[in-house]
Each structure stands twice: as structure tokens, then as C-alpha cells.
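Worksheet: one structure, shown below.
Apart from one protein chain that is not included, each protein chain of the complex appears where it belongs.
For subunit A:
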Amino acid sequence: MSVTTRRTRLAAAALAAITAIGGLAACGNDDDKPAAGEKPAKLVVDTFGEMGYDELVKQYEKDTGIKVELRKTAQLAEYRPKLVRYLATGKGAADVTALEEGILNEFKPNARNWSDLAPLVSDHSKDYLPWKWELGKAPDGRLIGLPTDVGSLAVCYRKDLFQAAGLPTERDQVSALWPDWNGFHQAGLKYKQGSGGKALIDSITAVSNGVMFQGNGDLFYDKEDNIIADTSPAVKNAWDTATSMADISAKAQTWSPEWSGGFKQGTFAATFCPSWMLGIVSDNSGPANKGKWDVASVPGGGGNWGGSWLAVPAQSKYPKEAAKLAEYLTNAKSQVEAFKLKGPLPTNLEALKNDAFTSYTNEYFSNAPTGKIFGESVAKIQPTHLGPKHQAVKENALEPALRAFESGQANKAKAWEQFTKDAKTQGAF
């Protein structure tokens, strides 16, 4: 008897100890709720890539006396898992959190993780591109995010390589080369001929991105968020256009070493550039290629690839002040400042009309009037409804299938079959 009781007692003690440790780990200091009306000493802002907030935040600190900590993450791929961890554990998230289009959609079905901004800020529903504003809302009507930038499309191309291949080099003439996608393909064939068999574009997935985001209708999901990837005409259109370009593609997977190295080596002469891509192109190409790049318009009119919103997680202790900070960072003046500093394209209607924006030229890209080019293509963007797992279907079903076709691992029919099958599993939610 004594043996069993002693054992039980020991087990109980061990359990208690484990619970105590677990308790220690679990109990942070999230019980110290601020008193009503108390001003926060510090607000934290989480961003990825380069959103150009450094100067704006300093100004905000001066104006309000509230300190702001700007936490930057270089790549979205590192940013997302961290954010998911904050949300899953209910702690650690910044007061103001930048959400990229894909992530935002993924979070919409569980909108309760985010504060409703509508009651916290003034009414801005008329201040932004209407579709951009609408995308910031969850299905339950909650306003999750205030619009920051938009990924308006253009084509970046190498003037020197175009010239060597006997193609025009002036941006207007280059734009005239490809009024539509067929024109783009023809230009690619001409370039191939003139350059001794070299490829015009980096990969066919870049093409599919370009086509998909031109607003030709619902992509992987319909308006009720049913998955329609296998029957959607817009997806089929993107698929057909992309697969037809395999003969002018360098088969360099975006973000791979072949891709980043390709900018310097000139293995391809053009790529699709949402405005945020300009910085990546110039970084990869290096100072030696400064002035060799230029920007032309995208075949078939405008398009939108990427873009972000600012949101306030429900776990923030100062939702009101955080919402005000988000409002400040997305107003017209701030959006123009951010654009001049790092290039994210404004979505605020007033900012898009601002002279400082429309007259802006980019030195690296042969002084291309990027403000004008991107500003014009912004106006042509058609709203596209993206479902909850749009990003997953695009990255884990569509693009692998396109790459399998591009590299010759699967024929067109088999690759399409792979895509439709994967789209169903990747798109389920």
C-alpha cells in the first residue's frame, strides 16, 4: 500500500512541477490591460519587403509623442509563418500589421483575429480605388485592412539586348510591339531570331501572373468562394497564354539562383514588373547594368499583381491608437512619401493625382517616368475576386504544373490534369 501511495504522490509532484513550468511559460504579462484612455508608450509596426515608412514613423513620433518600433522582415516567406505563430498563440503580433493580398485572403475566413477598423477611423470609403477598399473587408463585413499599395503591372526590359537583337529600344515603340499577348509572343520570336536563340522572358509562370491579374473574371474561386479552378475561363486563358510562351522562356524559376543570376547574365531580356519589382530588378542586375533597363507597358492593358493593407490584430492592447497610426500611414501624403522613398504604388486617389507622384522618374530604369506609367495602368485595373486560398492554389498547384510543362516533364494535357487535381486539395478550406 505504502508503495502505491508513494508512487502516486511522486507522480502527482512531478505533474505539479510540469504544470508549474508550463504555467510559467504560458503566463506572459498580457493581463496588464491599459486603463481606459491611457496613451500607449509604444506601438509596434510589422512590415515585409520595403514599404518606405522610416521617415513617416519619425514624424508620427514627433507629432504624437508615442514611440513607434518598426519591425521589418525582408521576405514575405519569412514574414507569414511568424505572423501565423502570433495569431495561433494569441501573442507577439505588432499593433499595426502589414498584410499582403494573399495573406489577407487567407485570414478573411477567420476575421475575428483582426479588429474592425470601421468604428476606429474616419470614413475613407471614397478615398481609395474602390475595388482596393472593398478587398480590405472580410465576408462578415468587418473592415480588416486599410489599403497601402497596389502591384500595377508593367514590363521591364533590357534596352541593350533589344538593340543587339534588332528590336526597337524606345519605351513607346516597345509598348507598341505588344498591344496584346500574341504581339508579345511575336516579339519574343523576333528577339530569339535576332539574338541567336536567346529567351525573351524569364519563365512562363511570370506570364501567367501577368495574364491572370488583368481582371478577366473570377480566377480560382467564384464570388461565393466555391473553387472553380478547373472550369474558370480566366484561368484557362492564363494557362493557354502562358503555355504558348514556352519557346521564348528562359525557364528560370522566380526567386531561384538561375533567376537572380539571369538578370546580370542577360539570359532573358524582359520580365513582368509590378512596381514593387523594380527594386528587385535593380538589386539583382547590380550597378553595372544601371541605365540598361527600361519600363514599357504590359500587353493587353493594366493588371495588378500583389499589394498590401495595414491591419490591427485583435490582440493589440491599443486598437484605437493603432488604427489611427494605420490611418496616418495610408493617407495621401504618406503614400506619396513612401513611393518616393521605396516605390510602393499609391492607392489613395488623391495621392495618385499628386504632382510629386505623377512626375516621378526612375533613374536606374533610364529615367523612365514610372509615376506616369504605373499611375496610368492603375486606372485600368479591374477588380479581381481572390478566394481564401488563392495564394496556395497559385503557388502549389498552378505554378508547379506550368513548370512541369515548361521543363518538359509533362505534356500540356498531363500538366493541366496535375493542376486541376492539386487545385482541389490546395484550395479546400
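The working rule: a residue touches a chain if its C-beta (ideal position, glycine included) is under 8 Å from a C-beta of that chain, and two chains touch if they have at least 3 such contacts; residues count from 1.
The working rule: contacts and distances are computed from a predicted model.
S.K.: Among "2-oxoacid:ferredoxin oxidoreductase subunit beta", "Cellobiose transport system permease protein", "Probable membrane transporter protein" or "Pyruvate synthase", find the name that the UniProt record gives to the complex chain excluded from display.
M.R.: So, among "2-oxoacid:ferredoxin oxidoreductase subunit beta", "Cellobiose transport system permease protein", "Probable membrane transporter protein" or "Pyruvate synthase", the name matching the hidden chain's UniProt entry is "Cellobiose transport system permease protein".
S.K.: Can you say which of A:Ile248, A:Cys273 or A:Ala410 touches the chain missing from this structure?
M.R.: A:Ala410
S.K.: Considering the whole complex, which of A:Phe48, A:Tyr79, A:Phe107 or A:Tyr128 touches the chain not shown?
M.R.: Touching the chain that is not displayed is residue A:Phe107.
S.K.: In the complete complex, which positions of subunit A touch the hidden chain?
M.R.: Given the touch definition above, subunit A has residues 10, 14, 17-18, 21-22, 25, 77, 81, 84, 87-88, 106-107, 109-110, 113, 252-253, 255-258, 261-262, 265, 267, 392, 396, 399-401, 403-404, 407-410, 418, 426, 428-429 touching the missing chain.
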